[in-house]
Each structure stands twice: as C-alpha cells, then as structure tokens.
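Left out: one protein chain. Kept in place: all the others.
And then chain A:
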C-alpha cells in the first residue's frame, strides 16, 4: 500500500510531537497549574471586586470563575504556542530543524504539520483543564464540551502560527524572554480573557479599542461562545484571518531565499 508522502510525513511529525509531549510530563503539569491557579486563587479575589452584567452568550448572572474559563483555555493555547516557538528556536540551534527542512516536501507543508501536532496537544491540555474546572464546579452545557473542540483547534492554530512566525524572527534562544514580555503579557491582558470589553471601555476607550483588535480577544470569544454551543461569526472570521496572516509571516520568515540561518553559525 502506498500512502501519500504528505500524509506519511504529517503522521510522523504529529507523532513525534506526541512522543515529545509524553516525555515532558512536567511541562504538561506546569501548563495546567498556571490556569488553575488563576481560576482558584485569582478569580476568588476578583469575584468580589468585579460585577458582571448579563452579556451573551450567558443568559443569567454568572460567577467570575465562569467568565474567565474561556480566557484561561486561551492562556493554555497561548503559552503552548509560544512554548512551541521556543522549541523551534531550540531545534534550529540544535540542528533537528535542519533535518525537517531538508525533507523533500514543501516547506509550508512541513511547518503546517508541525503546527497541527502542537495544536493537537494544546487541545488535549485545554480539555483536561475544562475537566478539572468542572470538578471545581465551574461547568458549562454538556454539549459545549464537544462544540468547543473546533474552536480550540482554530484558536490553537492561530496562536501556534504566531509562535511559528515569531520563531523565524528570533535569532537566539536568549531573546526569548522578550517574547514573554512583549507578546504573551500584552496579548493576554489586553483582551477579553479577564474582563469583558465593555468593562474596559468604562476606564479607557483607547484600551478598549486595542482589546477589540487583539486577535487573542477573538480567539477567546470564539471559545466562550462555543462552550455554550454557539458560533460567534465575527470572532471566527477574525481568528481565521489572523491565522492566515501569521502563517504567511511564518512562511516568509522560513523562506530559504530570505535565509533562515543567514547569520553565520
């Protein structure tokens, strides 16, 4: 049986990501602890300070914990996307990225396969987080746990593509702390993950506008609505648009004519 080389390579690259994930269980636990601390500690403190009115997709008053669960799913995807970017820079310095890029397949496909692999792991982590959140009493409609999967996939692809794009521009591992400061934190805090946008508008119109164009906001909203079995079309459009834009950046960054490893190694 001849399996198409594209599928064979996809399976192998995704499989390798899965194996790597199995070998790094500490990373899995760490990735879960972060949002859980937010859910259990941070949300408890904020609950008192923040009054939430009824906004879609919610049909009743909700607790602050319920509000931030989609944002924390987004946090998992965001950190994983950036972690993936870190491992790509590491792979490049160590040489295994060279092995991947010299395979006789289009570079775009190889990068896409890597993206699919890391996104699959992210989805798994987000689902485990949702299960633990449910154990703490923060639940959603049962069907929501199914409908959220495609939303997590699209959001995961978007943030993974962002990581991929960043990894092609980060020349050295040491520069990675900058990514944390200038990408993860602004993206997370300037979004609807922790507070609804109308709440932001009350304090600053400018901040509200920044949040409204932040692709992470739309990824979080996509997940939020999907958790209630609803489709937020504008959020879907934004997220897909951002995914394509980040992927285009990544392809440009990894273009051999531009010189991925142009610096003398």
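Operating definition for what follows: a contact is a pair of C-beta atoms (placed from the backbone, for glycine too) under 8 Å apart; a residue touches a chain by one contact, two chains touch by 3 or more; residues count from 1.
Note that in this section contacts and distances are computed from a predicted model.
**Q** Given the options "Cysteine synthase", "Sarcosine oxidase subunit gamma", "Cell shape-determining protein MreC" or "ABC-2 type transport system ATP-binding protein", which would UniProt use as the protein name of the unshown chain?
**A** UniProt lists the chain that is not shown as "ABC-2 type transport system ATP-binding protein".
**Q** Can you list where chain A touches the absent chain?
**A** Within chain A, the residues touching the omitted chain are 1, 3-6, 8-9, 11-13, 15-16, 19-20, 23, 94-96, 98-106, 110, 256-265.
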